[in-house]
Each structure stands twice: as structure tokens, then as C-alpha cells.
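One structure below.
What you see is the complex with one protein chain gone and the rest in place.
Each chain carries a letter (A, B and C) given by its place in the written order, and its residues are counted from 1.
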Amino acid sequence: MPKKVRGVLTIREDLCKQCGLCVSVCPVHILDFSKTKINSKGYRPIELTDPDKCVGCAFCAMMCPEGVIDVYREIVEVAE
Amino acid sequence: MGNLQVVYEVPKIYTGPNHYCPGCFHGIIHRVIAEILQEEGWDDISIGIAPVGCAVLAYDYIDIDWFEAPHGRACANATGIKWAWPDRLVFTYQGDGDAASIGFAETSYAAVRGVNITTIMVNNAVYGMTGGQMAPTTLVGMKTTTSPYGRDPKYAGYPVKMAEHIAQFEGTALSVRVSAFDPQHVLDMKKWIKKAFQYQMEGKGYTFIEVVSTCPTNWRMDPVKAAEFVKNEMIKVYPLGVYKDVGEEKKEG
Amino acid sequence: MGEKVFMKGNEALGEAAVRSGCRLFFGYPITPASELAEYMAYRLPQVGGVFIQAESEVAASNMIYGAGAAGKYAMTASSSPGVSLMQEAISYMAGAEVPAVIINLIRGGPGLGDIQPAQSDYFQAVKGGGHGDYRNLVYAPSTLQEAVDLMPMLFQNAFKYRMLAMMVVDGLVGQMMEAVEFKYDIDPDSIPVPDWALSGKKMHGGKKNVNTSLELDPNKLAEHNFKLFEKYQKVYENERMFEAFELEEPDIDVMIVAYGTAARIIKTAVKNLRAKGYKVGLFRPITLWPFPDKELKEYAEKTEHILTVEMSMGQLIEDVKLSIFDPNKKYHLMPYPGGIVPTPKEVEDKVIEILKGGAK
Partner (left out) sequence: MLKDVIFAGFGGQGVMVAGQILAKAAMEKGYYSTWLPSYGPEQRGGTANCTVMISDEPIASPLTHAPTYCVIFNNPSFQKFEPMAREGGVFIYNTSMITEKPTRDDVTYIGIAATELAEGMGSVKATNMILLGALTYFLQDVVSLDDIIAAMREKLGKKKPELADLNEQALRKGFELASEQAKK
């Protein structure tokens, strides 16, 4: 089976202030504000719209003022 | 499933949640400073000087020793701290109003004396905490609450360019203007702040990092628009770059 | 004119200064006084005035020092840490007899403290925060309307006596909104330029004017000090202001002494206590210097208990005791430091406790 690198994010939703800087820099456009959740600060936290597409570039984490995001990578097998 | 490999983890010494407005670069800059201090193991020997202004509570957000300065006096306080502990990493974290207006003399004199400290000055062209008044760095024509008709040079003069100003002093080892409007510039900022701290640890003299930043709240922009404003407008007036770098040439004995 | 406007305190103070004939404002941002500067930045250009944002409070106060020496109405406004920085100019202006107006919206201290309403700069304002022997005129209005009504007097008395007039209020007055009425609108062109002003020799008969606080000859400096204090004596005789609230009866159970915001709140407590049958009244100094000491002493004759309520740790009470100068009275203090504002309920409870004999 072919392998690929996939990014995995840890998102601390309660720290998110919905500023959108991460959303604006994501190269694969898979970050957006939650449609369903409101955190205790009253913001709609970010979430991944398509986790499989994450490349683990950490651009989002670089831009996050609140330290919401940790970024990891894993090797996954993909079906052709 | 393969093993997870760390790409980026928020430094443990960056302790939130912070009080900054959504999208404010203060959080990014704090986080980057925390990354450097943690990675280099300097957090145990660092003393930060917090300013008056939005970053007045900076001492709550990075887990090191902190001093809270009177408005504008951070570099004077830092001078005292540094001479009490010459081998510690001492840095001031200030806004533009703090470092370039009420503290213009203190900031300049840190450079004049070549005090072996680092200043990180966050330039967002307004007084944020007090509600968006004109700052020394406000762009000509820019509307603020104390320049409601736009900054008029007849009364308010012209933007103060601190990185250039500080570069002229012989005591300055490094004077750089950076920004944080995209990931590349965040990494660049990290590189230069780290270099400033290294120079300080090597005893090279005064190091000054100006970060061109945003104020989404007082600019009345959403954070992404504010970052674009930095990229498209602010850095025309405040060009990014290295204004002085003594490199290896100057080392104290 | 005369219309009621719903305004924020800081803006109303700014408008009052404009209508008093002031066209020069020099300021530096600080919470909770920034809106006053903001209002002046917006308003003064409309009436041919000048707003300058100084690089610091040290500079702002030295700008009013210059403008006052030039014979024009000038004002700055700040809050406690900023006013500490202004002590240089304040002392120099006293020495050089330069008039100007400073508004201090006091916040909790010492140091950076907080940004909540306080009265802890009482000593700084009335006993002198700067060096040397001097006095400032210090007005402490209790409501926004009173602050607005007093404003022309600050400028006029500053110029009449050639001294600094200071208004001490707090963030509560500055930040609060209520209806105010402006009963005056003074044309700055109608205000004469004094003959001592630095205005160019030809304005005052060809003889040069020098404005200085320097006097190297100790005998002459001593003489200057005596002269200043003769002036201050005149101010003391003419300018003491106070309000006696519910103090008509010959016998009063408890007399409360308070000024500014604390006094405003205490009026509610007095009303509530009166409704319960307690003979309680309020003595409210409006000028903190000159302090209405004779009047306070007269009212103190009516009672055994004097309760001082202040948003500080016991500053006003020193002048209260000094004025009454009677060790047989019972003096009580309710200090509210740190930016805490008294509530009527707390004061009511304290008065009842005093009358039950529980309080010391």
C-alpha cells in the first residue's frame, strides 16, 4: 500500500477567539469556524472541515495568537 | 497508524488564556518569545520587563520572572536589573506609545549606553489599551480617536521610525524591523528575536526588534484584514529589514 | 444653550472647558481620562482651538505651563500616574505664578494600581505633590453637573490669583453618562490678556516680561514665598466652598464628611437613614484647598460623632480632625482604597452601628 504523510491537529477549543488568522493561511483550506459549537468565551472555535487533507505544515499554529493548536504528523497508508 | 511525530507544540511556558483581542499579534509575539526561551533553556535566567499598554499583563503569559514598569520607563528599569544581574537575559516588551513616545528618552538612552538588554517594540500605530488614540507611529492621515480628522503633520508631526533611530547609536548591536502577518514572517521574526537574545548573551550591546503589528479593534478591521493592512500599507512606511547588525565584529572582553 | 444633553462625563468636562473660553488642550492618553483628550481632539479644531497630543505627561504639563505663561487659558487632563509625572510643572508653575487648569480623574493607587474610581490623590492635590511651599486651588465636584458649573470658575480663579486650579474627580464622574446643562458660553476673545503675560513687549508697554521660578538670592526667595502665602491667605478667605446637606437641626446624631463621588453616594444613605428616623447629615467640602475648616467646625458643634467616608486610606480625615480640633469628639473612618466605591447600604449600616455604640 502507498503511504503518505498526514497532519494531525490538537485544537484547544476553549482558547480560540475566532480570529481567523489560521483559516486565512491554511494552504489546503480545511480550517473553518464551527457551525455547531460556541465556547465559553462566546466564540465559534475552529475545526477541521476535512482532516484527511491536513498536510501538517503548522502554518495555522505559527499564526495562532492564543496557542490553540499543536501539530503532529503521521504516516498513513492510503488505498490507490 | 504510524507514530505521531511532533511538528509544533505550543511552548509550555506560554501560559494563557490571554486578554488580547481576537487576532492581536501580541499573542503570536509572546508565543514566539516563549518558544525561543524554552528551546534555548533561557527561561530560568530571563527577566522580562512588561510595559504600560496592552501588554501590561504580559507577566501572566510567559512563565519567567517579570517586572512591571511605569509607563515608558521599561529600558531604565531594565538597565537597573541588568547591572544587578549582568549575566541574565533581560528584555523589555513594549508598545510603540510606551517605547517611542513617553519612553523615547529611556529607549534611546539604552542604545546610547549600549546597555546589554533587548527591546521588543510592537508597533501597531495606535494606543490600543486606552482606546485607540494617536501614537507616535500613527500613519499620516490615519484616523484615531485623538486624530479624528486624520493625523495632521502640522500639529502631530510625522511617524517615528524607531528601528532606523536606534540603529544610529554606537551602543546598538542589532536593530531590525520584522512583522508577523504570515507564517514566513513569524519564522523570520523568531530568527531575529533569537539573534538579539544571543547577542545579548554574548555581551554585544543593545538589541532592538521592532515588530510591525496590528490592532484589529481600534483599526476597526477583522484580524485577517488587519494583517493584510500591515502587509500592504504599514510596511510601506515601516520597511522591514536589518538596520544595524554588528555581527561578529564587536565583542566585549 | 441651557438645553439638557445626555453626555459622558469626560466629554462634558471637555465641552465645559471649551465653553469656559479654553482653546488650548495638551494631553496624553491614560485610562480613565483619555476620552477627555479625544473629545478635545474632535472639538477644538471646530472652534479654532488647538489640541496637541504630547509625548508624555511631563511634556503635556510643561505645555500648559508655557501657554499659561503666555496668558491664555490652557488645560490638561490625566489620571493619577499621569498627574504624578506632572508634579514638576505644577511646582514650577506655583513658583512662577502661572495659571492653568488640570483635571485629575483619580484612579486606584499607589503605582499603576487599577483603573477604578478613587480619591487617594487627596494629599498629592492639597498638600502638594511637587517640591517647595505652595498651594493649588483644588475643586472636588460631586456630580457631573456641578463639575460643568464650576469649570469657568477654575479658569477665572486661576488667572485671578495666578495659580494652578485643579479639579479632582474620578473615573466614575468621567465615565458616567447623565444629562447635563451648559449655562454659559464664553467667547475667548472677550478674555483680556494679562499684562504679565509673555506676549511680546509691544503688548505690555515695551517693558520686557520674564517668567521664571528661579531666584538664587535666599532673602528674595523667602520674600517671594511670603508673598505667595499672602496670596494663598486671600484665596483661603474668599474661595472656600462647601455644601451642608440635612444639617439644619441643632442636634445631629452623626455628621458624615465626604466629597466628590463618595458624597454623592452618601446622599442616598442620608435619605434612607432619615426615612428611618436617624438625624444624619452630610458635610461636603467642594474646595479641598482652601478647605472649609471654619464651616466644618461650626457644624461639628451639633454632633458627637463625625464619620469620614473617603475612597482612600485616611487622607481627608486628617483635615477633618485638624479643622474641628476637638479631642472630645468621636471620629470614625470608613476607608475605601484600591478603587472600591462605597455603597449607600454600607454607610447606613456603619451609622447605625456607631449609634448603637458598637463602633469605635
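Criterion: a residue touches a chain if its C-beta (ideal position, glycine included) is under 8 Å from a C-beta of that chain, and two chains touch if they have at least 3 such contacts.
In this text the structure is predicted, and so the values were computed from the model without any measurement.
Trainee: Which residue among C:Q87, C:Q175 or C:S213 touches the omitted chain?
Mentor: Of the candidates C:Q87, C:Q175 or C:S213, C:Q175 is in touch with the missing chain.
Trainee: Which of C:K4, C:K183, C:K220 or C:K276 touches the chain that is not shown?
Mentor: Touches the omitted chain: C:K4.
Trainee: Given the full complex, what residues of chain A touch the hidden partner chain?
Mentor: 17, 38, 40-42
Trainee: Given the full complex, what residues of chain C touch the hidden partner chain?
Mentor: These residues touch the chain not displayed: 4, 6, 31, 115-116, 172, 175-179, 264-269, 271, 341, 343-346.
As a working rule, only the chains that are shown with their structure count from here on.
Trainee: Between chain A and chain B, what's the gap in Å when you average each chain's C-alpha atoms?
Mentor: 28
Trainee: So the centre of each chain is just the mean of its C-alpha atoms; given that, what is the distance between chain A and chain C in Å?
Mentor: Taking the mean C-alpha position of each chain, the two centres sit 56 Å apart.
Trainee: Can you give the whole-Å distance between the Cα centres of chain B and chain C?
Mentor: 38
Trainee: Could you list the positions in chain A whose residues touch two or more of the other chains?
Mentor: Not one residue of chain A touches more than one other chain, so the list is empty.
Trainee: Name the residues of chain B that each touch 2 or more other chains.
Mentor: Within chain B, no residue contacts more than one other chain.
Trainee: Sort out for me which residues of chain B touch chain C in the complex.
Mentor: 52, 56, 68, 70-72, 97, 101-102, 104, 127, 129-131, 133-134, 136, 145-149, 155-156
Trainee: Where on chain B does chain A make contact in their complex?
Mentor: Listed in rising order, the residues are 1-11, 14, 16-18, 20-28, 30-31, 180, 182-183, 186-187, 216, 222-224, 227.
Trainee: Over in the complex, which chain A residues touch chain B? Could you list them?
Mentor: 7-8, 14-15, 17-21, 23-25, 41, 43, 56-59, 61-76
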